[in-house]
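The complex appears here without one of its protein chains, the remainder shown in place.
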Amino acid sequence: MPMQNVLTWMIFAPVAGAAVVLLLPRGRDELVRWISLLATAVPLALAFWVYANFDRTSPGLQFVEHYAWIPAFNIEYFLGLDGVSAPMFLLTTLIAFLALVASWGIKEGVKGYFCLYLLLEAGMLGVFAALDFFLFFIFWEVSLLPMYFLIGIWGGPEREYAAIKFFLYTLFGSVLILLAMLALYFANEPHTFDMTKLIAANKQYGIAFQLLVFIALYIGFAIKVPVFPFHTWLPDAHVEAPTPISVILAGILLKMGPYGMLRVSWPMLPEALKVYAYPLAIFALINIVYGALVAMAQRDFKTLVAYSSISHMGFVLLGMCAIGPQGLSQAGVNGAILQMFNHGTVTAMLFLLVGVLYDRAHHRVIEDFGGLGVQMPVYAGVATVAFFAALGLPGLSSFISEALVLIGAFPAYRTLTIIAAVGIIITAGYWLWTLQRVFLGPLNPKYATLPEINGRELVTLVPLGALVLFLGVYPMPVLDLIRASADQLIALVGPLP
Amino acid sequence: MPDPNWSQALRTVAPELTLTIVALIVLVLDLVAGRGRKGALAAIAVVGTLLALGWSVSLWGERLVAYGGMVVADNYSLFFNIAFLAITVLTILLSTSYLRREEADLSEYYVLLLFCTLGMMLMAKGLDLIVIFLGLEILSISNYVLAGFLRTRLQSNESALKYFLLGSFSSAFFLYGIALIYGTTGSTNLGRIAQALQANRDPGPLFQVGMALLLVGFAFKVASVPFHMWTPDAYEGAPTPITAYMSVGPKAAAFAAFLRVFSQPLAAMQGEWAVVLWVLAALTMTVGNVVAIAQPNIKRMLAYSSIAHAGYLLVPMVASGELGTSSLLFYVLAYAFTTLGAFAVVILLSRKGEAGYEIAGYAGLGYTHPVLALAMTLFMLSLGGIPPTAGFVAKFYIFSAAVKAGYIWLTVIGVLTSAVSLYYYLRIVVLMYMREPAEESSAATLTAGPLVTLAIAAFAVLLMGLFPGSIFTLAQSSVFGL
Partner (left out) sequence: MTITLSHYLVLAAALFVIGLVGVFIRRNAITILMCIELMLNAVNLTFIAFASHMNAVDGLIFVFFVITVAAAEVAVGLAIVIALFRNRDTVNLDELNLMRW
């Protein structure tokens, strides 16, 4: 396998798997599962190779692939990784693999499910690797459709509503991204979708143009994050989606929003960023506090995790727009990217844990549980790690990224940062309260026979848990990837005028 | 006036002549072919159409003008003609089993279809308003009969009558426009009209009225809002293969002539008609898509969808220029393949009479007929403009043209209405995959013709969606006069 095309191999291995699955005759469900597992294992294996060979000192693009695709429009097949995209790209392969293992329990429409699942993985990997704006957009849309079907066909009772809501929201965002993309395309001479060229030309865009395009892009990406007030699709989608799809949605798909901002809006439209930074920080803060408060009020375990995601994504946004007189804060940007990664692992664990419980008890009402710590000690142990990671306990991964974000944001927005820190306390509050309600207290006799977490479920949870513990003590393996490119991004945006 | 160069004149219209001769042969052979042997005549019609297609391809790259400057074979007209002929072949493939089922298996059907195509080809090739008018009438008169071909069926009668009244009414506008332009410029030849306009910058109000009438005539022909009144009825009642044909072929032909007339001789007045077209495009996209949402019948839904797509086709006309023209060509092709593919599925799922067209009948199709459902999903996504399909690339292309020409708001309206359109396109997909099959499950009769059409259309939609490069190049080299 020629390694100069490693990214293409990683993106299209799932597509090939999907094609094979589609061609298999009906009724070979077990074979479908194993082929799909193989198709997600290939990118994961290659991800290790990419991780090992990633040049941590270089801020530039690596593993670049550059071919003409539609010459009439100067559209290229242009892939590459840098420190901004690499953590999410690599995490995608891991989460997709683990969520596939978690999909083993899908019994109906197995072929269709795994086929769409693999296409979804290809779309997500493509988004993180694409460096041509048009190609980015194509992958962005390609990841949208399988998600729509996966929620709409394999989801809960209200699946249709949730799926169409998800679709229309995201589509509205796509529309704005498309318009912004065309505007940037025609603002350059010769017209190009090449992101590196669009970034290099960022000085020549007029301020009015920047302000307008920035808003279009921001709303487009913010819907995906989701930023308050565009968030209402998320709880519906999460509650209805099957567990593995929730994992993918929260673990990877939401990160496409902030990733898009860092990849497109920030470097291409730096002047607009400087104008909007403060309002953006306020939105980030609303996300943190509002998400936490609403999470606290939830009775449904899964909705709670969904709202906690909104809250945690607020930290990503806050770190990203922490801009002082010297420009973007180094700690803020590094923290934001690290938080994207860490939230991916933690929230994936949380959704998997909810899924484990739901598979056994067939409901998710928090108050109904209680005392499960005795009944399912291993499960309770893993869940405790995840809960503590989510509330930002020192020694676990999220603490470091959230601390970096707060450190970065403090010089820029003192009041906002202090309020955000209060948000952490609310977060701690509802996680501890949930922990207490589910695992402590008297055991509900209804659940005296609940079986302990099984081996397959542990396979999905343990790697993530290990990652959470390890990165909590020593975050450098990921931070190393980010640092050089983050510095470059900060230099591109430049200081405040 | 006798043309001194007969061989060139013949070569210019060779595809049309081929088609005419084949149509006449089919007409004559009908006398000897007994009942139930009409399939052979369909085969002859297909072969003849492919022959004309081959001729058209062989003329590619040349620019032949004949008959005193009335007819031209340039890449622009050839691009459209090749598209028309391909549409015709696919329509014939859709028709044979349908006609047998509806007990209307008469060879006149194929003859009329070929004449209809002939009219379309002349519209694209006409350099003179009279030739365009004659092409239009050959097309329309054949089409009226085709719409009413199932003469014992009430819907078909009604469709034909409404289509006829609408068509001849709009022809009167069209013709009056020609008369006024003739009176003010002294010619109906596009080239000479252009010269007259160059010589005389202000051609006077009578010319403006003529241009407006011509525009209204064309707007009727492409079924643009607010000139679309009876179009959905006409589409719904016609035999389904003819509905498919009507919603792509004649519409494309009208655009071929529309674009040539308005961007060649009338280019000087671009500022005046572009405003009108802007409004028409915005109205058509909005009304077509919004009304389509409420339709319970798939034929009628696709009829409104075709109205909406006429609106999208008006967008590059507003934008004009090289990019506008080539994007229109690309869009026509992408739309034609997608729509024919969707109709192939509709025909496969329909039953004798007017049964099987209820959208609710598509429930659970993903489980009963997975391949058909997959194909239908592809076509619905393409109509809605989702990658990686031809429809997405086509929409991208026309909106780039609009953005480049500075029509940002038109683009915004277009992009938003196409998001609205996804609502009803996806409704089909939702029904197919997210609902249980209905009680009386719609068992499809899988016949070869529609399946071949389906396969070709699906292939084309994917190809144009993933590797649009070569079609782009073709479209760009088909832009006339640039």
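All chains are identified by letter, namely A and B, in their written order; residue positions are counted from 1 within each chain.
We adopt the following convention: contacts are C-beta pairs under 8 Å (C-beta built on N, C-alpha and C of every residue); 3 or more make two chains touch, one makes a residue touch a chain.
Model, not experiment: these values are computed from the prediction.
In the full complex, the chain left out of view touches B. Looking at B:295, B:320 or B:476, the residue that reaches the missing chain in the full complex is B:295. Across B:48, B:237 or B:288, the single residue that touches the chain missing here is B:237.
Contact with the chain that does not appear here is found for just one residue of B:11, B:125 or B:162, B:162.
Only one residue from B:14, B:41, B:59 or B:180 touches the chain missing from this view: B:180. Subunit B meets the missing chain through residues 130, 133-134, 137, 141, 144-145, 148, 151-152, 154-155, 157-162, 164-165, 168-169, 171-172, 175-176, 178-180, 182-183, 186-188, 206, 232-233, 236-237, 291, 294-295, 300.
Throughout what follows, only the chains that are shown with their structure count from here on.
Across the complex, subunit A meets subunit B through its residues 69-73, 112, 137-138, 141-142, 144-145, 148-149, 152-153, 159-160, 163-164, 167-168, 171-172, 175, 178-179, 182-183, 185-186. Put simply, subunit B touches subunit A in their complex at residues 366, 381, 386-388, 392, 396, 399-400, 403-404, 408, 411-412, 415-416, 419, 422-423, 426, 430, 433-434, 467-469, 472-473, 476.
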